[in-house]
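Worksheet: the structure to be examined is printed underneath.
Note that this complex is displayed minus one protein chain, with the remaining chains in position.
Each chain carries a letter (A, B and C) given by its place in the written order, and its residues are counted from 1.
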Amino acid sequence: MTTTIMSFWLFCNIFVLFQKKLLSMILWLFLSSIIASLGFLFLGSPDVAMAEATASAFVTIIFIVCFENFFGIKNLQNFIEEENSKTRENIFKKIILPAFVVLCTFALFMNFLPQAPQDTYLKNLYILRASTDVGGQNVVGAIYLGYRVYDTIFEALLLLIAVVAVVHLSHFDGVYKKDGKQSEVKNNAISLFTVRIVAPITVLFGIYLIANGAITAGGGFQGGLAVASFFICRFLIFDIYDIPIKKVNKLEDTIFVAVVIMASLMVFHGFFGEIPPNYLPIAQNIYLFIMNLLIGIKVACGFTILLYRYVAIERN
Amino acid sequence: MENLLHIISNIFIVVGTFFILIGVIAIFKFKDFFSRILSTSKIDTVGAITILSGLAIRHGISWFSAKTILLMILILIINPLKSHTLLRYAVISGHKNKKAKGNKEVAK
Amino acid sequence: MNSIELISIIVFFLGLYGLLTNRNIVKTIVFASMMEVGIIMFWLSIGFTEGMVAPIVASMFEVDNYQVYISDPLPQALMITAIVIGISITAIKTIMFITLYRKFKTTDWDIAKIKSKEVSKEAIQKG
Partner (left out) sequence: MSLFYMSLLEIILWVILLFAIVCVIRVIKGPTIWDRVLGFSIISSKLVLIIAIFSSMRNTAYLLDLAIIYTLFGFLGEIFLITFLSKNVKERG
């Protein structure tokens, strides 16, 4: 079963390679990453599958808004057609050459792969002790909030830097003028109705994922991404740009500081007391919930800023 | 009692896969976009809902069946309207059937 | 070593091939995100056996030989952060491309290089 899905995924990726037009290339990328997320589920990791399923939609939205911004309507038409006429290679060159290169590089890589079955000592240690050391039912969440909390802090820092870079590179002064145009969706009553129903459901579902992060699959990252998608829906419905970006940016900064303080409280308490520290289960659950909530708010803020910047460029 | 529920759910699931099979055949049989979207989108929604209701019957009254009912409602809302927007924007952007006879008369 | 590791490495190198042979800037960004999914799949598929269960305590102990059939939680925890960073990095890449397109009006690597050299020469001549 799993091998079949993986070969399906490989097939889709080969088609990404052979596509000439950019739009169909992005459609194939969307398809391949959705199938990859199904593969993650069959590999026994639903958390990563959730993150990948949201990421596929986000990446396609980013690419589409990028096209919309800078190629204009007429330019884009030329851009798509131009690709066809320029590159004409025969099938031999297109199929044999990549296969040869891939096989050669793979043969170089072959020696470094593990041949014998792996030692699973560390895995068993995590699985047996996570629910007593850190708390909660989800071992993955216990690792990225407890054992490896430094990784999470640096991830949050990297997201902050990415947001700063996007804000800096998009020259937009924060004043949005509305130019009589309405979005296509707004004219259509039925699509408007659909998006109006879907948007609140995504927010509720994101909050559910954040709150149940310690118990089942899900957590701060996935829930934050789901909440951030609400603002895209909001843009689709109303076509207005009225979110106070600077305030959201400040909120993100303060929440990053709160994440660092919360994590260091846990870690430094461990330094002064026993290792691992013996907390009460209630305190552990409260810690996990607050940490998931903070990370969820931070990811949601970061991605709303990022996506609204893109939309603002388009209008400017 | 449990055996009876299993038999009913199995019947539902098999009927649902039969619907989906018809939808898959319809994609390849029809020769233009509009007839394809007309046939496949409806049949696909019906097949998904029958399979999910079969799964809900199999698990009795539990969290699992509650979540499947939520999923059914979402599919019932989203799936037809997705195909509606697809069709509408295809018409807006100027997509026409080249082989159909009616178009020539309209153009004249 | 199992078949899924092999497939994910092949996908990684397919992405690398596409990245090396395309002149278009947007296409290279697409292939970079393809390579990223290949890497994530490789990390998750290490030590895979058919019929694996997620590492969640409620569902773990239903399996008989649970030490073999539970997937490794450590790479999963690392890969969740990798995916979230990956989205923001694609955003940065595309926005850098957008600023480049505004300046030089091309989508080609070579022409962009030539034009940037011309711009720097003019700046040197002006002092």
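Everything below uses one rule, namely that contacts are C-beta pairs under 8 Å (C-beta built on N, C-alpha and C of every residue); 3 or more make two chains touch, one makes a residue touch a chain.
Small disclaimer: the values here were computed from a predicted structure and weren't measured.
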Option touching the unshown chain, where A:G141, A:G218 or A:G302 are the choices: A:G218
Identified contact with the non-displayed chain, of A:V101, A:I153, A:I201 or A:V267: A:I201
Contact set of chain B toward the excluded chain (per top definition): 10, 13-14, 17, 20-21, 23-24, 27-28, 33, 36-37, 40, 44, 48, 51-52, 55, 58-59, 62-64, 67-68, 70-71, 74-75, 78-79, 82-83, 85-86, 89-90, 92-96
Missing-chain contacts mapped onto chain A: 1, 4-5, 8, 11-12, 15, 23-24, 26-28, 30-31, 34-35, 38, 41-42, 46, 49-50, 53-54, 56-57, 60-61, 64-65, 67-68, 73, 76-77, 81, 183-185, 191, 194-195, 198, 201-202, 205, 209, 216-218, 222, 226, 229, 232-233, 236
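Simple rule for what comes next: only the chains that are shown with their structure count from here on.
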Contact-richer chain pair [A-B vs A-C]: A-C
Separation of chain B from chain C, taking each centre as the mean of its C-alpha atoms, in whole Å: 34
Intercentroid distance (Cα basis), chain C paired with chain A, Å: 12
Chain C contact footprint on chain A (complex, rising order): 1-3, 6-7, 9-10, 13-14, 16-17, 22, 25-26, 29, 32-33, 36, 39-40, 42-48, 51-52, 55, 58-59, 62-63, 66, 69-70, 79, 83, 98, 101-102, 105-106, 109, 113-115, 117-118, 120, 122-124, 126-127, 130-131, 137-144, 148, 151-152, 155, 158-159, 162-163, 165-166, 169-170, 215-217, 219, 221-222, 225, 299, 302-303, 306, 309-310, 313
Residues of chain A that touch chain B when the two form their complex: 184, 188, 190-191, 193-194, 197-198, 201
Chain A-touching residues of chain C, taken from the complex the two chains share: 1, 3-5, 7-11, 13-18, 24, 26-27, 29-31, 33-34, 37-38, 40-41, 44-48, 50, 52-58, 60, 66-68, 70-74, 76-81, 83-92, 94-99, 101-102, 107
